[in-house]
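Note that one protein chain is taken out, while the other chains of the complex remain in position.
For reference, chains read A, B and C in written order, and residue numbers begin at 1 within each chain.
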Amino acid sequence: MPGPIRTVLKVDLKKAAAEQPHLHNRWHPDIPFCGTVKNGEVVKIECVDWTGGQIGNNDSADDMKNVDLTKIHYLSGPLEIETAEPGDVLIVEIQDVQPFQDHPWGFTGVFDKKNGGGFLDEIYPNAAKAIWDFEGIFCSSRHIPHVRFAGLIHPGILGCAPSAEVLAEWNRREGELISANTMDRVVAQPPQPMNAHAGSAEDSIKEKVGKEGARTIPGRPEHGGNCDIKNLSRGSKVYLPVHVKGAKFSVGDLHFSQGDGEISFCGAIEMAGIITLKFSVMKNGMADLGIKSPIFHQGPVEPQFGPGRYLTFEGFSVDEHGKQHYMDATVAYRQTTLRVIEYLRRFGYDDYQVYLLLSCAPVQGHIAGIVDIPNACTTLGLPMDIFDFDISPTGPAKQLDMGACAFTSK
Amino acid sequence: MPGPIRTVLKVDLKKAAAEQPHLHNRWHPDIPFCGTVKNGEVVKIECVDWTGGQIGNNDSADDMKNVDLTKIHYLSGPLEIETAEPGDVLIVEIQDVQPFQDHPWGFTGVFDKKNGGGFLDEIYPNAAKAIWDFEGIFCSSRHIPHVRFAGLIHPGILGCAPSAEVLAEWNRREGELISANTMDRVVAQPPQPMNAHAGSAEDSIKEKVGKEGARTIPGRPEHGGNCDIKNLSRGSKVYLPVHVKGAKFSVGDLHFSQGDGEISFCGAIEMAGIITLKFSVMKNGMADLGIKSPIFHQGPVEPQFGPGRYLTFEGFSVDEHGKQHYMDATVAYRQTTLRVIEYLRRFGYDDYQVYLLLSCAPVQGHIAGIVDIPNACTTLGLPMDIFDFDISPTGPAKQLDMGACAFTSK
Amino acid sequence: MPGPIRTVLKVDLKKAAAEQPHLHNRWHPDIPFCGTVKNGEVVKIECVDWTGGQIGNNDSADDMKNVDLTKIHYLSGPLEIETAEPGDVLIVEIQDVQPFQDHPWGFTGVFDKKNGGGFLDEIYPNAAKAIWDFEGIFCSSRHIPHVRFAGLIHPGILGCAPSAEVLAEWNRREGELISANTMDRVVAQPPQPMNAHAGSAEDSIKEKVGKEGARTIPGRPEHGGNCDIKNLSRGSKVYLPVHVKGAKFSVGDLHFSQGDGEISFCGAIEMAGIITLKFSVMKNGMADLGIKSPIFHQGPVEPQFGPGRYLTFEGFSVDEHGKQHYMDATVAYRQTTLRVIEYLRRFGYDDYQVYLLLSCAPVQGHIAGIVDIPNACTTLGLPMDIFDFDISPTGPAKQLDMGACAFTSK
Partner (left out) sequence: MPGPIRTVLKVDLKKAAAEQPHLHNRWHPDIPFCGTVKNGEVVKIECVDWTGGQIGNNDSADDMKNVDLTKIHYLSGPLEIETAEPGDVLIVEIQDVQPFQDHPWGFTGVFDKKNGGGFLDEIYPNAAKAIWDFEGIFCSSRHIPHVRFAGLIHPGILGCAPSAEVLAEWNRREGELISANTMDRVVAQPPQPMNAHAGSAEDSIKEKVGKEGARTIPGRPEHGGNCDIKNLSRGSKVYLPVHVKGAKFSVGDLHFSQGDGEISFCGAIEMAGIITLKFSVMKNGMADLGIKSPIFHQGPVEPQFGPGRYLTFEGFSVDEHGKQHYMDATVAYRQTTLRVIEYLRRFGYDDYQVYLLLSCAPVQGHIAGIVDIPNACTTLGLPMDIFDFDISPTGPAKQLDMGACAFTSK
């Protein structure tokens, strides 16, 4: 008879993440295992929030502005999954995700354009923040009044370690992008020894991980990683390529909720918490399934709104300066989000409040048309039922007292 | 007591579209009205298919290869909506869309890379075709066996005419893109007098429309147009900006079904048919609602699959040559579609069959992460229940006899 | 290549139903076939409304009060399904249901307690009526203002003819109920020669059908019949027991919409129209599937409201006189409907308007608890989005001008 589920990995929220040997913040095949899980086993894994505790439950965005981005994405792991070998697929069922009982809150942030930025940083360059309080399945924020919704709780990051070959490929191709960059912005993060955390690795390994280890910001096709897919929620089952013996599975960056795109970058409702996972190994799965990247089934319990309860906005690849871009879905999605900001500000919201809200509420971002040259068209579906007033398009808006989100001190 | 709904505009499928005065194939404010609708009225509008009948119900893709792209997108209209004026919003409720009773079929095509192309034309440069037969709400194709699904029936195109100013802006910005083009492909279509159809316009207007009229291929932010949004289905309500007196509303390019992205360009299940619309004018709606582009509510009857009945594929902005692109959702979505092709070909499908299928089946294309530099991540949800065999990821695939889609003759 | 779908059976709405040889209004194995359908074929079947045209599109319920209940339920058929034999299962896919184009309206009625009655006739004994106008997938009624919804269109009746043995059993058991009846109401309808319509049967058969033929009011376990299941809508697939050679399939009593229970008896939105069906025979299906009664899969396109958009009422088996009934789900459901009437009358509706509305709107009637002696508990979920004002439980109701449904003349 099964007893309580084993917690394979604990974290200490009062201790610096960098000092906890079961955490790490780089992808590298040499980071040592911090635990072992049987094929078929269900375990609980504790996780810190993605900033490793840098953000406080308060009303200032100073911490957001000054966040140290070399100290983020502390992942729980890597775990050894028994019997897993390169070429296998690791099937991970997300049986539950919960915030810590005594830590019932999370945060959504906009980074300063000079330190992290975000999807709309050309227009909204300042730091901002919203704190969210959890009430069971629901959350609300004193910084974005008149909004409340059920969480679409999920891990932002999960994946298996790259092999040395896969890692080398990542560094090659991202290095090329960095080398070729002519934009006035950071386009990718190269390996960075400073504040690299290699778990319980001894010094020589630690140094190697610092020099070679892939940063955790981007998701990557070979393993998933920071894919930030809002629908990988409770009950989902994800099929992950295995590149090293024992899989070296890591997970972290738990989100109480997120919108498609996670547009403000620190955009989900970031939280510390506990994830319950079941691991199964499909031998030779990569070849048998013909997969190069993860695939998944969604779980059955994500919050449901009727289709008629979304208000959907259209956006096209013509930017805010009137410039026509060629089939650029990224530009189109940016325009789509701007359309929502324009719409919601009529009710009294500050633009930054909407920017934060679109990042974390369960908004649906679709690629509608991607072939009608020169315009890509994307849509964003906003669930009307997350507001406690009527946002439907019936005429001029009545302004409400919307308070303010947290901004930086002067 | 209301009687049968008035048909405001009829088409003749046996006659060339170019000869029918209630059709047109350019956006221009001077194309004359071809009918009048009261504010609040419900009417039926007949539409030809978007190629104006160039594609036949047969087993050769020669017609697809040789399609004349100057003779497409014949729209029904423009209709005068009483009381509508610039600055208003035209609310259009899509009360029904039906194929013609005696024309119960449609088609999905891949264009030749040299004549139209598509989202994956670098990889799949040849023309191909699938014919779909309609059985009530369902459709199936002799060219893509073992698949059957309920239509998500909708118009690919609807919108109000641009004002002269809006039209000039379109021509300016798209002209700049064309001028700056260094790619080995057509990036946008400038005005084209050849085969321009200006409805019942007299010769001088016809000439003007040919010279200035905007092509119908792209959707555009100011009015919607060819937005190709699969969810604008039965029961949807769309809010359209009005730019000219009387609105000059046009509609066409009916689709029995479409997937997000409509990736093969001629990608929906294209059909001729009848659309039932209710028109209402919201005075001063653009300012009151704060909208620059259309917004909409979906209807309540789109086909439902449970969330767990989708198999979802992830894709990232690293292209098939291993090149890292910066936050490019278009590249990511292309990769996502390639992942599905790789997966489904294991069951015996030809790649072109899957390319056609992903274009027209109700697949869900989401922007998952758009901020994790340098990788955009998109997902594509494939409903498993459209197949009559089990496509779930359980191991090696068993090949079935999948026949073939229509290809060109030698 | 398939052409337009064959219409196997036409009706003439201008002619008395009793005079049309492709209709009948009794269940009997000897009613002659009126057409033949191949195994695997898709056909269209035209149907009259269930009263055979007795109800008019007007503002008086006199026709409802005086309806002749011996002249109802004219069914289209029986059709011979090739290869079907007793013991087989006839699989019927409902591919579409549509009202006639030139007949875009339907009706919902309350019968007089003395002529038909209904679920609440002890409390609401008078006749009443609402006419519904169809606009594409939607309907609304001048008799029940501020309500509009998408139809859940379906046939009230479909089934195969009973064998002589099955028919004898029906007559035996219903005869026993009638014999034992001590209530002051009709409990079942015995065979009735008056106005029996046996299709194209010759006189001797006609007489036999009149004497023995089962009335069409009740659904029956052996074949389904008038099961009035609102979810047998577009896209559903139903598995019907076959009792006679050729199946002798009949269909009729089309509904534009219905609520669970169809409480006012003439409670759906009754209409004439066309149903598109696909027939397939499963040999030896009754034994192979182990079924005694029909089973079905719902279609994928029924109107969706989010779960949070229903307001749900509870009812228990304590009647309105304070009498405790033992585990009586019928009493409980009656109480549940009364709770909704009490709730909605606060907004200005007349009780009869709500009675009509609950009969035909897509309300969800569930058996919640059926074991907690002595109280059965049932629930009724009312979709809030069918109203154009807010019915949510926020405090005292504001009355609107609700006009009136049609009543009888003095």
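Just a few scattered comments:
The working rule: a contact is a pair of C-beta atoms (placed from the backbone, for glycine too) under 8 Å apart; a residue touches a chain by one contact, two chains touch by 3 or more.
The shown structure was predicted, so the numbers you read here are calculated from the model rather than taken from an experiment.
Shown as candidates are A:Phe305, A:Tyr326, A:Phe347 or A:Phe407; the residue that touches the absent chain is A:Phe305.
The hidden chain makes contact, of the residues C:Thr70, C:Asn126 or C:Gln189, with C:Gln189.
Chain B meets the missing chain through residues 304-309, 385. Mapped onto chain C, the footprint of the missing chain covers residues 89, 118-119, 169, 173-174, 176-177, 181, 183, 186-189, 217-221, 224, 226-231, 235, 239, 260-265, 267, 282, 285, 288-300, 302, 306-308, 310-316, 318, 322-330, 333, 335, 339, 342-343, 345-346, 364-379, 381, 393, 395-397.
Interface residues of chain A facing the missing partner chain: 1-5, 42, 57, 94-96, 101-105, 131, 133, 135-138, 150, 234-235, 276, 278, 299-305.
Operating definition for what follows: only the chains that are shown with their structure count from here on.
Relative to the C-alpha centre of chain C, the farthest chain centre belongs to A.
Inter-chain centre distance (chain B to chain C, centres taken as mean C-alpha positions): 39 Å. Chain A and chain C have centres, each the mean of its CA atoms, that are 50 Å apart.
Residue positions of chain A touching 2 or more other chains, listed in rising order: 306-308.
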